[in-house]
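Of the protein chains in this complex, one is absent; all others appear in place.
Chains here go by letter, A, B and C, matching the order in which they are written, and residues are numbered from 1 within each.
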Amino acid sequence: MTARAPAPHPVITFIVRRLIATVFLLIVVSMITFAIFFLLPRLAGQTTRGLASQYIGRNPTPAAVHAIEQQLGLDAPLPVQYGRFLRGIVLGEHFNAGTSKAYCPPPCFGYSFKNQQPVWPMMVSGLPVTISLAAGAAILWLVGGVAIGVISALRRGTLFDRFSMGVALAGVSLPIFFTGLIALELFSYKWPIFPNVQFVPFTQNPLLWARNLVLPWIVLAFLYAALYARLTRAGMLETMSEDYIRTARAKGLPERTVIFKHGLRAALTPIVTIFGMDIGLLLGGAILTEVTFSLHGLGLFTVEAIQNQDLPEILGVTLLAAFFIVIANLVVDVLYAVVDPRVRR
Amino acid sequence: MAAPLDVAPSGDVAPEAMLSGISAKAIEGRSLGQIAWLRLRRDKVAMAGGAVVIFLILVAIFGPFLVQNPDIYHANLINPTLSRPNGPFGGISVAHPFGVEPVTGRDVLSRIVNGARVSLLIAFLATALAVSIGVVMGIIAGYVGGWVDGVIARSMDVFLAFPLLVFAIALVGVIPSSAFGLSGNSLRIGLLVFVIGFFAWPYMGRIIRGQTLSLREREFVDAARSIGARGPYILFRELLPNLVAPILVYSTLLIPTNILFEAALSYLGVGIIPPTPSWGGMISDAVNSGFYSIDPMYMIIPGLAIFITVMAFNLFGDGLRDALDPRSSR
Amino acid sequence: MRTRKTIGLAAIGAAAALALAACGGSGGSGGSGGGGGTATKASFNAGVTHVVNPSNHKGGTLNFASSSGIPDSADPGNTYYAQMWNLTRLYAMPLMTYASCPGPCGLKVVPDLATGPGVVSNNGLTWTYHIQPNVHFEDGTLVTSQDVKYAVERTFDRSKFPLGPGYYPSLLAPQNATCAKAMAAGKTTGCYPGPYVDRSKNLMGLNAVQTPNSTTVVFHLAKPFADFNYVTAIPQSAPVPPNKDTGANYQLHPISTGPYMFQSYQINKQLTMVPNPHWNPATDPNAKQLPSKIVLTFNVNPNDVDNRLLAGDIQVDLPGTGVQAAARTKILTSNSLKAQSDNPVSGFEWFMTLNNKVPPMNNIHCRMAVEYAANKTNNQTAYGGPYAGGTIGSTAAPPNVVGQKHFDLYEATTKSQGDLTKAKQQLQACGHPNGFSTGITYRSDRPKEVSVAQAMQAALARVGIKLTLHGFPTASYTSNFAGVPNYVHSHDLGITVYGWAPDWPDGYGEFYYIADGAAISPVGNTNLGELNDPLVNSLLGKFATENSATVRNSYTSQIDMQIMKDAAFLPIVYAKALLYRPSNLTNVYVQPFYGMYNYAVLGLK
Partner (left out) sequence: MPDTLLDVADLRIHFPTSDGLVKAVDGISFSLERGQTLGIVGESGSGKSVTSLGIMGLHHGTNAQITGHIKLDGEELVGATPGRVRELRGSKMAMIFQDPLSSLHPYYTIGAQIAEAYLVHNQVGKKVAHKHAIDLLGRVGIPQPASRADDYPHQFSGGMRQRAMIAMALSCDPELLIADEPTTALDVTVQAQILDLIWDLQQEYHSAVIIITHDLGVVAELSDDILVMYAGRMAEYGSAEDTFDQPGHPYTWGLLASMPRIDEARLERLVPIKGTPPSLINVPSGCAFHPRCRYAGFTGGRSQTEVPELREVSPGHLAACHLTGDQRRKFRTELVLEETEASTARMTQGEA
């Protein structure tokens, strides 16, 4: 028989264990990322000279290329470069900006090759945009998707169900940039309901902030809302055929209590898991949305970094994105342990 | 087969599940495949999706031989001052049923058809790679268990921690234009397949691992083991056939994801190298040249191509899942 | 051709798209200098020859937008883009600059920080500039000759400033005798490592530049270079106060000497400039201080830039390469919008080189046959037609190169569909009466070049010349394929599609890299036709020591004529851009060297 364990301890040990695993995971991810961006191109025939010459204007001289190699630290062996990179994240880094040593406090993700600026502040400055975009869209799609999914499941086979599931299927089948462009063309140019879409900080003008983000929110949320409606519907249908729902009905509970307290509670648990992971993965969707709507967030920063072949920026943003994913997974796991008593051990 | 009064739970759960249990019995004697096919055939939507999928595959294989050269420019069909196609709807005519591209006058139909080949090729290869790695790793993890399972499960975590899209565009961006003995589009296709396949396998791996774990405990595996079957025999003769259904279903659902993914990469400029046509690349051209607002067909046609393809695969995949797994209620 | 840079295209590839050029062939009336110019009412192309909406009204926010970020750097010492050379005039005063006036007058270099043009010594090796004694930085400190010297010193540190031109290290005298030997052997340029490494002499360690007093700068050259005033017109000569220099971070806030100074700058996002209180209009007649704020927004979706421009949300599209297709259609099909637009030549010329070494093209008659057989109208259409592409070209230099004269040896403008009779005659003379086969190379990721290659294939087929198409990616075009003569010879690539814009608008700047025999190199070649004509070579050599403008101009037209006589170039178009000027913009005109509106003088109604 089950011995009763003191309540808080398992959750805390669980969190601590997961935290340690997370740190370890991040280190492994950073190593692989570093290897792929610095080692793989070399294996593919890229030379540091070729890399360095990308950051020089017309007609580079060998001396100039060599100077750049040194400046960017490309002349050191790869493990040393990786060591520097890790040290920079933990301890910060002194960078030779010319006149003086510029100090980049931790977490210093190195210096951009192209812009010769520390990567971290540039990424941080893009965060408000991406977070605004992500948060608004996430709320929209979670509320919208779950509501539609629940109604569809309960009204299975009705016109509403068929229609909303049809739209949902279209939603998951449309490329996000395509919907974005159509939305922009129709509602920003043809009928200027939301003209001149650009990011305005929330602190500066909350109303304008929201107005300008409505289109990107809807476009980004549309894809996910469709997905969540389908998932919620399937989950709800499955849950509502569970034995414990029958038990709840047999108890004589009102249907509303049966649906929301017993059905939705259980159906939402996997949705919450997926939601957490999607939030972590959102940078992918944000890239396409930000490019389409010219929003200066992390997504556009990523594209910019890639266009400039700016390895430190690419490395930084990849790791930041991985960090989000790992943290989101951690939060989901902890949340799961809180929500589902069976998981706690 | 005679059996003691069976205690299958199906008779006591909700009527719906009960009924499927009953009808399964009614057509007992047929193989799972036949049953699934019967169910699938009744699902008209899924069948329509399947028909479109087959049509698309045929188009991708044979289409390029039937249409004109997608790289030929038709300057005479272009307004020399405004660079846009003469005639309405992007210059739609009998010779060019989908119209022609602005600036170049290239035939849109032939580019769509050739683009289908590229999109489907990448999607299929990437799916094949992801599924192969995922299935092998999943079976090994699930069957062998122990520390092997631990290592594989951890590495799945690591791979899932990579932001796929960010990673893909970054990686394609930093690899030189010729590498690993490949160059041009063969290198690009190889890279895309590698990136998608290599970072998407854990999704498949997790599903297969879970299935294997539950199958491992089932009687027929015990039976095989008891008559002295070895690990590999059990893996491939006993387990794999039972995993065909989930593999098939998730492959069908992974393909459209990969089509969208390839389109996104091409849209961001790291997909297929011009002038080889690809759907995402066509949208990208329409957007970056700015022609999409005066010649909407330029963007809408490839957009619809992506939409229809992905939708068809999704419909078919959903239907296949319902047919193979009656428990999923949809 | 504003396109988003595609990935894989290295920064250097983008730098090659540099547009530096001058005023259109429409032959503008000579406007008065010094930021004046003849005023005119808004009409199509009015801004090419006249100042539209002249006004001294102050106030308002001037909005720029760009579909990318600042292409290289906001640091005047580290930039190689026409849009940036134009923009930096708002916050940096180089020694010389291009005159602020429309039409040919704007192609002249005039003193900016200097009191007059540089004075060259008799041996051509010493250039002396005197700077204005009463110019101040934005913090109120006086600008001295040492600030100019320091700015030049910075350009030697290629690790911090790799993106700007490298003229000073290659032109200035070697730091010492050891260096001189090394330089003579072609092993190095300079030896002076820049002020961040060489901290000696109070940061004034560069021997080739001397500052005898606080208003005099003397440049010592390794060899005579008569175009030096053009070199000092590059923003790199704008003064930098050594104690305010922040090295790689200087781009975030260059210390201004112009009418505006940086208020805030987020790379790739936004740059805001406000009036510089220490700027004195009397010392800077080439710029104005009218708007009360200037905001530049970066990374705006290209179509969005045009839509905002037409809607009046922004006033200027920073890169100045013209509107996109959608806006082009709107503008050209509406009389009122068209009246608010200009279509200047941008400074680029698109052309094909006909190779002198690849048989049978090594025979001049075969090259002439190609010249005659080409369909110039279709070539123009390939580049976007008369507005977005440009005017059909007949000379090797575009019209905004000083000294260029119009001529048409191969009936490019008179028989623009091609003259097949003459083409056949030339084929006869060449010994291939039924035509021949050769290859054409082009950049496969540039639709216009693909298009023109196919147009050529169709046109030459009319006289039996079979053209095979060889497209290569831009990134490796000159480094691996078209710019590697061995590759060209072994693959029989007789025709190469290319384009060029000079760093300054004279015959030397235009022709040295693309037509001098000395410029032919085994890898990364820019003289793609491998032209090695003694007359062209010797005329280009004379530029270094010739100071007379008239004589230099005659060299330019002689070289141009000789290149065309050799049938070494097949001009396609003198590139043009369709620019839109919103009605509330004042003092608008096209700065002919940059081929876009002069950003230093704009105001708002």
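Please note the rule applied: contacts are C-beta pairs under 8 Å (C-beta built on N, C-alpha and C of every residue); 3 or more make two chains touch, one makes a residue touch a chain.
In this text the structure is predicted, and so the values were computed from the model without any measurement.
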Selected from A:17, A:42 or A:265 as touching the chain missing from the view: A:265
Absent chain, residues of subunit A that touch it: 1-2, 4, 242-244, 246-255, 257, 262, 265-266, 269, 339-342
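Criterion: only the chains that are shown with their structure count from here on.
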Selected pair, greater C-beta contact count between B-C and A-C: A-C
Whole-Å separation of chain centres (CA-atom averages), subunit A against subunit B: 23
Of all residues in subunit B, the ones touching two or more other chains: 169, 173, 268-270, 287, 292-293
Touching two or more other chains - residue numbers and ranges from subunit C: 4, 6-7
Footprint of subunit A on subunit B - complex, ascending: 13-14, 16-17, 157-158, 160-167, 169-171, 173-176, 178-180, 256, 260, 263-264, 267-270, 280, 283, 287, 292-293, 296, 299, 303, 306-307, 310-311, 314-315, 328-330
Touch list for subunit C against partner subunit B, complex: 3-4, 6-8, 302-303, 306, 324-330, 332-333, 377-378, 380-382, 384-388, 444-445, 447-448, 450-451, 454-455, 471, 473, 475-476
Subunit C contact footprint on subunit B (complex, rising order): 71-73, 75, 78-84, 102-104, 169, 172-173, 177, 268-270, 273-275, 285, 287-294
